[in-house]
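For reference, the structure I am asking about is given below.
Of the protein chains in this complex, one is absent; all others appear in place.
Let's look at chain A:
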């Protein structure tokens, strides 16, 4: 189920522009790794490079390695479609498919791979995934209504259910709570705590309290100035990053002196 990710000396480019330079991080399985840093520092870009989602922007390419349990995601002949089937993603704003019901949303990814799934298997999977996303009790009586009718927090948990329904090895979360109210945010954070027993989780967040609450390890990214590439400044245990970081700029950032 959960796998280790090793990022080795990764540079990410958009055309000629070098967006991120020299990132090396070891992401542990069954743990939460948080990426923090000021806007534009490349943390979302690094996250999206982990399932090759940054490639939806034309001209994006990388130099370096991302190893998923030793297999290079950027090796020759590796299909990004297959990468994304193993590494799920949850986005900044909840994005259930508006024309699909709650049930269809959960099954959307699974039915891509496996069209001939029996009705009872589908029912089981829907229940299991929605329970896994702490949403089952709220929606079990209305699985046939459109997912867009749910509240923002529920929609985001629906998106998490959709992502875990395909049994990914890794779950990437790109500021999953930034569009949610504090109560819904708390629900998602509790869920992340539960999910990490089964999945490798990487989360990008602007909320440093959130990073310190949910993550085991934290990577701090920073940027020297506009037009310069983002860099990994420090990567360590979350407790250490927030109490006693070894780099001055990390301390400035987490203590709120800039950024």
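The rule we apply is simple: a contact is a pair of C-beta atoms (placed from the backbone, for glycine too) under 8 Å apart; a residue touches a chain by one contact, two chains touch by 3 or more; residues count from 1.
Keep this in mind: contacts and distances are computed from a predicted model.
Chain not shown in the complex: UniProt lists it as "Phosphate transport system permease protein", one of "Phosphate transport system permease protein", "Lactate utilization protein B/C", "Pyruvate dehydrogenase E1 component subunit alpha" or "Phosphoribosylformylglycinamidine synthase subunit PurQ".
Summary of contacts with the chain left out: across A:3, A:43 or A:84, the touching residue is A:84. In the complete complex, the hidden chain is touched by one of A:31, A:67 or A:108, namely A:108. Those residues of chain A that touch the chain absent from the view are 51, 53, 56, 58, 81-82, 84-86, 88-89, 91, 93, 95-100, 108-109, 112-113, 146-149, 159, 162-163, 166.
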